[in-house]
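As you look at this complex, bear in mind that one protein chain is not there, while each of the others sits in place.
All chains are identified by letter, namely A, B and C, in their written order; residue positions are counted from 1 within each chain.
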Amino acid sequence: MTVEVTFWSYFADLAGAASGKFDVPVGTSVEELLGSVYRSHPRLSALRNSTLVAVGVEYQGGSYLLQPGDAVSLFPPVQGG
Amino acid sequence: MTVEVTFWSYFADLAGAASGKFDVPVGTSVEELLGSVYRSHPRLSALRNSTLVAVGVEYQGGSYLLQPGDAVSLFPPVQGG
Amino acid sequence: MKQEILITTEAIDGPALAAARASGPGMGAVVHFLGVVRGSEEGASIAAIDYTAFVPMAEAQFRKLLDEAARRWPLESVRVVHRLGVVRVGEPSLWMEVVSPHRAEAFDACRWIIDEMKRVVPIWKRAVPVVP
Partner (left out) sequence: MKQEILITTEAIDGPALAAARASGPGMGAVVHFLGVVRGSEEGASIAAIDYTAFVPMAEAQFRKLLDEAARRWPLESVRVVHRLGVVRVGEPSLWMEVVSPHRAEAFDACRWIIDEMKRVVPIWKRAVPVVP
């Protein structure tokens, strides 16, 4: 399946794109997907410890198993207010 | 000297007056003045433990020594807000 | 620190008061508190609360509190309005605004001023019962 990954805030600058598409098997974990993302966008991997991951509009950890239709977002710490 | 004592809130109801005048020597303590007040207005004396005393616009304790021109206020716990 | 204290029988218009705020360069956080008369007092329905005050002392005590707040926290401005007379259920009796560089001190100072006000500012209330 194809998973669309959106990069928010300065992650888009570091990735050189606002989003990317990744082909992964159904049931791939978020952690495995991040491995593919970091191979394509190595500048993002330096920030992996402060990276937040959402699937749809909910936060998810690395063990979440991706399903068809899932949209993934990667972003730095939030700064609202 | 004559000291004017003002009774605020329901202390005026208990005293039956908004204020009273008391003749005391210069240098009389607030505590001694209260003794005179309670003799004139015995219904106030039951509330002596929750009575607040001000001289002018400042709180004072029983040991404050009254001077000519001092205006004394007696009132129950405050309830603003 | 700028400070304004108003003890008045006029109705409190919170939005108009907020709109009249001067903006300052160090302003990062504004906290407003509005105390509103509730429909019951100690379990009984009421129509209003009638507030009275020893006004010169209330003003003096508020000034001392605001001076002390300015010593404790880095505040830009504090404004306080307390209404006197009959304040009907649903209407505000107290309005306060604290402006500071950051939110923690604005919240802390606002709560502290209200708590201290309820201890030292000579204002009293009398419930006005509902007339059937």
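Everything below uses one rule, namely that a contact is a pair of C-beta atoms (placed from the backbone, for glycine too) under 8 Å apart; a residue touches a chain by one contact, two chains touch by 3 or more.
Remember, it's a predicted structure, so these values are computed and weren't measured experimentally.
The chain not shown here is in contact, across the full complex, with A, C. Against the chain not shown here, subunit C presents residues 14-16, 18-19, 23, 25-39, 90, 92, 101, 103, 106-107, 110-111, 114. Annotation for subunit A: contacts to the undisplayed chain at residues 6, 8-10, 52, 54, 56-59, 73, 75-76, 78-81.
As a working rule, only the chains that are shown with their structure count from here on.
Each chain gets a centre from the mean of its Cα atoms; for subunit B and subunit C, those two points are 27 Å apart.
Put simply, the C-alpha centre of subunit A and that of subunit B have 73 angstrom between them.
Distance between chain centres (mean CA atoms), subunit A to subunit C: 49 Å.
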